[in-house]
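The complex appears here minus one protein chain, its other protein chains still in place.
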Amino acid sequence: MHASGALEAKDYKSDLKPIWCPGCGDFGVLSALYRALANIGRSPHEIAFVSGIGCSSRIPGYTTAYGFNSVHGRALPIAQGIKLANPDLLVLVAGGDGDGFSIGGGHVPHAIRRNIDITYIVMDNQIYGLTKGQLSPTSPRGTHTVTSPEGSLEDPVNPLLYVLGYGAHFVAQSTPADQIGLTAVIEEAIRFPGFAFVNVQSPCVTFGDPNQQLKAHKEGLKSLAKINYDPSHRVKAMALAQTYGKDLYTGVFYRNPNPPPTFDSLVRERQRHMAPQAMPREKILDTFLPH
Amino acid sequence: MHASGALEAKDYKSDLKPIWCPGCGDFGVLSALYRALANIGRSPHEIAFVSGIGCSSRIPGYTTAYGFNSVHGRALPIAQGIKLANPDLLVLVAGGDGDGFSIGGGHVPHAIRRNIDITYIVMDNQIYGLTKGQLSPTSPRGTHTVTSPEGSLEDPVNPLLYVLGYGAHFVAQSTPADQIGLTAVIEEAIRFPGFAFVNVQSPCVTFGDPNQQLKAHKEGLKSLAKINYDPSHRVKAMALAQTYGKDLYTGVFYRNPNPPPTFDSLVRERQRHMAPQAMPREKILDTFLPH
Amino acid sequence: MNSDLVVGMAGSGGDGIVSAGEALTASAASEGYHVIMTKSFGSQIRGGESSCRVRLATGPIFNSGGTLDVAVALNWDDFMKFGGELPVGGKTVVIYDAATGVEPNALPLVGVAPNEVFSVPIGDMAKRASGSDRGKNTVVLGLLAGWFGIAQEALLKGIRKRFAKKAAAVLAGAEQSFNAGMAYAAEHPLRHSRAIGRPDGGVASRRITDGNEICAAAAIYSGCEFFGGYPITPSTEIMQFLSREIWKYGGTLLQAEDEIAGIGAAVGASFAGKKSMTATSGPGMSLKTEIIGLASIAELPLVIVNVQRGGPSTGMPTKTEQSDLYQAVFSAHGDVVRPVLAPTNVADTFAVTVHAFNIAERFQTPVVVLSDQEIAQRKESFDPIDTSRLPCVQRRIPTAAELQEYQRFRLTDDGISPISCPGMAGGGYQGAGIEHNEAGSPTASGTMHLRMTEKRFHKFDALREYTDLFQVEGDPLADLALISWGSTAGICREALHMAREEGLRVKLLVPYLLYPVMEETYREFLVNVRAGFVVEQSYQGQLYRILRMYVDLPAEVQSCARAGANPFQPIEVVERLRDASLRLQRLYGETLQPRE
Partner (left out) sequence: MNSDLVVGMAGSGGDGIVSAGEALTASAASEGYHVIMTKSFGSQIRGGESSCRVRLATGPIFNSGGTLDVAVALNWDDFMKFGGELPVGGKTVVIYDAATGVEPNALPLVGVAPNEVFSVPIGDMAKRASGSDRGKNTVVLGLLAGWFGIAQEALLKGIRKRFAKKAAAVLAGAEQSFNAGMAYAAEHPLRHSRAIGRPDGGVASRRITDGNEICAAAAIYSGCEFFGGYPITPSTEIMQFLSREIWKYGGTLLQAEDEIAGIGAAVGASFAGKKSMTATSGPGMSLKTEIIGLASIAELPLVIVNVQRGGPSTGMPTKTEQSDLYQAVFSAHGDVVRPVLAPTNVADTFAVTVHAFNIAERFQTPVVVLSDQEIAQRKESFDPIDTSRLPCVQRRIPTAAELQEYQRFRLTDDGISPISCPGMAGGGYQGAGIEHNEAGSPTASGTMHLRMTEKRFHKFDALREYTDLFQVEGDPLADLALISWGSTAGICREALHMAREEGLRVKLLVPYLLYPVMEETYREFLVNVRAGFVVEQSYQGQLYRILRMYVDLPAEVQSCARAGANPFQPIEVVERLRDASLRLQRLYGETLQPRE
């Protein structure tokens, strides 16, 4: 900890050494996350960081937060349980494109329509890294992989468009090639009161498209801040999201200027409101007296 | 069968008597389906009709098609397997809002981005009918049910918007209150080459909103045909889909004027193209000769 | 005076026959009778046939009874659809609506001609009394109260309460319907009086509910603060009860998008330090398998209720069966063990569920409560439960000293490691489904895997202490034995009484803890046993097979099992016992003489 008591990036860094391949984009996501957390300054023990399974899902273990490296595709349900059980926690979720939009894809709309105050970071590398290079739901049509040696026949998922359609109130995209920008959107996402989604184009050096690595990102990224994009319109954001897979726009696609109440805050309100009706726990059986 | 050999609605009707509640909207879906199938004229034995579990999912059993009343939420994967195994079949899928957008919601985007030639009819009654009246993913915010006695705290799913976002090439909505319109969209959906989605507002008389029954539909529905709506623009369709839960627009929301090739046709092409490389099946072990 | 009466009634959906049954049940319970009520419906959601059985008795009862003492048919088509569920015998008093047009000597019953049959103008009486035939069920209540002397006061009170908010005329109509039934009964006395006596132990009101609601109440009592689930018959009422109650206690309920998300959220809540629960039935249980395994390896407390129905797959959602035991015990991949408990009736569902929470928290493990449709959905009266004998256990959190060099999965002597949760400074760790070392970091070391596996098995050694999770009844030195679990245990309890009245020497073991198999308990129980049966309602006899895995059962202890939907009758079990006793006598000759 810093002398002043303020937390620094290194306070969020655990002793576990990342075992990602040298050059993996996820390193850059991790360092941006450290900085974003330091900027926010919540103690690590007040943070619950949930992931599924994948290279990217190893990220909680590299932080000093309470981590839960759960099972493939189920990080969001688990995180929602955590947040509802203890709304005081800062709850983060991270994982891969496969984890989030293939096996876990069924949970995304529901987390979003509930609007539970969670930040969800997807490290989208358009490939299955951990299992060594199979087709992912975000792989472009025609991608050749070990499971699609003749090229894939299906259109990819558009994570940005999907979550906007689901009604997410905060949607951003970035790349570890832009550390400052990435740090900023992660920080903003965490600060956002409600479900926030950040899609990070985080290249896989080992199995990913060689033309979609950090260098290409650095050169090709289009910062929304620089073009004075106004992120307060969902419909505009949806139009912009159509560029997914073609252009790499970075920054906030959509931020609801009037964020509605979160599910967790509504739950608290309900609890407060209904608490007076509670009987002593041991009297609950009296509910069953006839008539 | 009709004297001329042409098939009539009754040829698609099985001996099983529907056990839906008197007045259930699903009766009207069934009769429209009989007619649509008769108009198309494929023999019942060339049709595979898959459903999950729910009141609505009982529908295949009331037809003379090969039916598969499978498990809750998994009709789409099963149907895709059927279509890919035998692309000559006409494959239909039907089920409820819970079946399709809650437990089965993770399968919808993938069926759509593959664009397998299947017609998917959801009987959307904003409630769990079969299990007697719990909250459904399409129940409006605040709905009081046996599982939400204090009113639900989450926004509903918007099936039309979701499937448009997923890239479906045919999207329509109707109600059994408009038998002619419903028959027409079902017929058109089936004829459409590719994945086609029809959301049917099919009221549950027993547990559904009393103000959202057939009578209200008949009076309130807004026919897209009548307002000369042009269904060839996805973005316009998405804007229109925002009315879901407020206005009952009926008819085709979106129909891609240039439908892309289906997954099943691409598969056939690939099979034809690769067939010459096949060895006699018993020679497959020779693949393993070293060097 | 009779001490026991089984009433079966059927009608079509709108007839309100089930609410009549419920009124009868509640009234009888409020007068101190012991009551069990089951209901059954056709496959239609509305408008189909419906029926109920009410068994009421002056002393304790253990199941919903066999052949009816009284059969009420509002129409015969509907009545007949329930077949074996409403069995009529020669001594059954049959009451039906004269409007059916059926002659008393031409009832559509198969192979039986009951000798007291009443064709009563039920519909007409209702119309005359209340102006509409919607009061038919109230007439029936009057008939039953009149003929069998049950709960007249309470029934009337119930009627008044139910119609209190309606117009005065409606209430008056209902009262008149009831009185018309009473009057009819008085005018047409039974040939042999069948009136039921006053309940043993006076008129103190019994409580009444079903297995699902009491299970949910036990969760509230235990301090459960999170429920994640997805509706499925016949377990949904657990979630429904909690949807009304849990908020009052600062808890939260999430109706999730599917069973996986339901249990996922519950695991998350447990990770966050809260007592947590999910409930489902077979198909949902199958979906939860993966995350149950996660909870086991991450050592997170969690109660999972599976209300069994007929399987496999969608199977028979409204029928009872005990065929999910294998699944409860063995379903997750990998070497893993989790305690499986089963209640046997409504009342003990409370204690069993509290035990489940306690075991989950103490051993940091998922625990399965295997209920079944029969007890989950039947209404049953029960005595006040002394909750002071059911203390609630809290999980073992780390001390300040332990937080100094905290290791979440420390290899302790008893295999139980102190468990922190987010928010606790110094307790940070990685929960994981991956094999891990003591600190929680991933490992691929076979040695560590072995140690952690040993820990995760060995910690359950202390389950041996839970002797009250086994109940032995009957003659401790008996040669004949029954072992039975779940709702079938109730059948066996009654069979035990019947058999002992016949002079058979029998004892019964009811395990509430089904797994891990407490080998010693069974060995002790079986030490004198020469023959017997493991009685259960599954085609495979799943408990019998599981016991064989660990216990050398005597060859003459056999499986008595059959597929679901048609529960055993106590008499069937008694017959088996008789046969076994004869077989034994032939086998052992002399040795079977009384021992003293």
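Order of writing sets the labels: A, B and C. Residues in every chain begin at 1.
Just so it is clear, contacts are C-beta pairs under 8 Å (C-beta built on N, C-alpha and C of every residue); 3 or more make two chains touch, one makes a residue touch a chain.
Please read these numbers as outputs of a predicted model, since none were measured by experiment.
S.K.: Could you tell me which displayed chains border the chain that was left out of the figure?
M.R.: Listed by label, the shown chains it touches are A, B, C.
S.K.: Which of these touches the unseen chain: C:G21, C:P87, C:P283 or C:G490?
M.R.: Looking across C:G21, C:P87, C:P283 or C:G490, the contact with the absent chain belongs to C:P283.
S.K.: For a quick check of understanding: of B:L89, B:A177 or B:M238, which residue touches the chain that isn't displayed?
M.R.: Of the listed residues, the one touching the omitted chain is B:L89.
S.K.: Using the touch definition up top, pick the residue from B:I47, B:M123, B:M238 or B:V252 that touches the left-out chain.
M.R.: B:I47
S.K.: So which of C:H192, C:H333, C:R389 or C:R586 would be touching the chain we can't see?
M.R.: Missing-chain contact among the listed residues: C:H333.
S.K.: Spell out the interface residues on subunit A facing the chain that's missing from view.
M.R.: 19-22, 53, 55, 69, 71-73, 102-103, 105, 128-132, 134-135, 137, 146-150, 205-206
S.K.: Using the document's contact rule, name the residues of subunit C that touch the chain not shown here.
M.R.: Contacting residues on subunit C, toward the hidden partner: 43, 83-84, 282-283, 285-287, 289-290, 293-294, 296-298, 306, 308, 310-316, 318-319, 321, 323-324, 326-327, 329-337, 432-435, 442-447, 449-450, 453-454, 457, 538-540, 542, 545-546, 548-550, 562-566.
S.K.: What subunit B residues would touch the chain not displayed?
M.R.: 16, 43-48, 50, 53, 60-61, 64-71, 74, 76-86, 88-89, 106-107, 109-110, 267, 270-271, 274-275, 277-278, 281-282, 284-291
One rule holds in what follows: only the chains that are shown with their structure count from here on.
S.K.: Can you check which chain pair, B-C or A-C, has more C-beta pairs in contact?
M.R.: A-C
S.K.: Return the residues of subunit B touching two or more other chains; collapse runs of consecutive numbers into ranges.
M.R.: 102-103, 105, 137, 150
S.K.: Which residues belonging to subunit C are in contact with no fewer than two other chains?
M.R.: Within subunit C, the residues that touch at least two other chains are 247, 257-258.
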